[in-house]
Structure formats: C-alpha cells, structure tokens
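Take a look at chain A:
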Amino acid sequence: MAMDAAGLHARLREKFGDVVGPLEGSGRNASATVAPARIAEVGEFLKTDPALRFDCLSNLSGVDYPKQGHIQIVYHLFSYLHRHAFVLRVNAPRDNPQVATVSSVWSHADWQEREAFDLLGVTFEGHPDLRRILMPEDWPGHPLRKDFVEPESYHGIPTSRESLLKA
Partner candidate 1 sequence: MAELVGSLFAEPTWVHYLGAALAFGTIIVFGLVLPIAGITTWVERRIMGRMQSRIGPNRVGPAGFLQWLADGIKNMLKEDIVPSAADGPLFRFAPYVVMVGFVGTFAALPFTSALIVADLNVGILYVTSVTALVVVGILMAGWASNNKWSLLGGIRSAAQIVSYEIPAGLSIFPIVMMTGSLGMQDIIKLQGWAPWSWNLFANPFAFVAFFVFFVSALAEGNRTPFDLPEAESELVAGFATEYSGMRNLLFFMAEWGNLYVIGAIVTTLFLGGWQIPFTFENKVVQHVLEFATFFLKAYGVGVLVPIWLRWTLPRIRVDQMMSMCWKYLVPIAFVNLIGTAAWMIWSPLWLQVVTRMVLVVSAAAGTMMFAHRVVYHLEYAKLTRAHLLFNPLATTRSPG
Partner candidate 2 sequence: MSLAGFEVEVQRSKDDGGVVTEDMTLSMGPQHPSTHGVLRFVIRADGEVMKEAIPDIGYLHRSIEKIAEKVGWHGFLPYTDRVDYVAAMFCNHGWSLASEQLAGIEVPKRGEYCRVIADELCRIHSHLLGVGSMAMDIGAFTPFTHAIREREYLNDLFEELCGARLTFHYMRIGGVGWDLPAGWIDKLSHFLDRFEPLIDEYDRLISFNKIFVERLANVAPITAEEAIDYNLAGPNLRGSGVRYDVRKDEPYSVYPELEFDVPIGTGEKGTVGDCFDRYIVRMREMRESCRILRQCVVQIPDGPVIAKVPRNLKPPAGDVYVRLESARGDMGWYVVSDGTAFPHRCKIRTGSFSAISIVPKISRNLMIADLIAVIASLDLVAPEIDR
C-alpha cells in the first residue's frame, strides 16, 4: 500500500527519533534531513521495512551550498512495490564532507556516489571502490563545487580557446 508523505515520515520518526529531521515539502518532493553518519541505517530500514519497501534509489545528487557552508546529498527514493516516493537529505560540512555509504543498500548508489565524490568531493565512508568516474584520475579539484576554478591547461592542453570576437 502506498503511504503518504506524513505517514512515511511518522514511521521514520518512530524508528529513528531525532536522527530524522522534520518533514519538509509535500507530495512527491516531501523530504526529511538525516544525520550524515546514520544515513546507511535509515536507508537499510527504508528498504527492508515491509510497509515502506523503498527498493529503488532513483537519484542521488550532491548540491553545494557555500553560503550555508554545507554540501547536501539528496536521495530520491522510490518504491516499485508500493509506488510511493520520499526524499532524504544529508548535510555534510563543506571542508570535509563525509557521508556513510548506501551502496550496500542499493547497488545503484555505487556509481552515483562515485559521481558525487568525483564532482563534489564528498567522501562516502565504507564505499567499496571510491574512484573518480567521469573526470580523469589526476584532475585537480571537484568541478561542481561553486568555488571551483578551471585550470588553464591540463597536461599542456589548454582548456579554453581564445575568443575570436575580442576586439
């Protein structure tokens, strides 16, 4: 049976208490914030609990919020069994973002976490194979951070060409 956002949230609160933050938003985009270190447990519970059964991690995205000083990892969960959705958010400090991995819960998270590591520099603790996935191994920095500055050249290859339109 599909559960509504309030019911989902209540079930989470009942199990984890204050680890799960208050309910934000509604409908498909209803979300709750979770402590970085506890996300794996929460994920495990969400996947195995027969009433919730979030068998699919639709999307895992990292967002850099320099003003708030944290990087937010957003987990979009979906249950093919019950056809309901929920969003989890995890805020990790910008200077040393560390989040527990959920790759053991959802296999899809493996590559998604590697992408977040590659592009935002979030370390997923316990990830079996945390390597860069899109960028070259020796690329400096993490491009999707707001303060990322593109290097002038990479291995002697300029990264941009002179605009022909400069007067």
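Behind the choice of candidates: all candidates are chains of the complex that A comes from, given by their letters.
Here, a contact is a pair of C-beta atoms (placed from the backbone, for glycine too) under 8 Å apart; a residue touches a chain by one contact, two chains touch by 3 or more; residues count from 1.
Since the model is a prediction, treat every value here as computed from it, not as a measurement.
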{"item": "Chain A in this complex - touching candidate among 1 or 2", "value": "2"}
{"item": "List of chain A residues in touch with candidate 2 within their complex", "value": "28-29, 55-59, 61-64, 74, 76, 80, 83, 87, 106-108, 110-111, 119, 131-137, 143-144"}
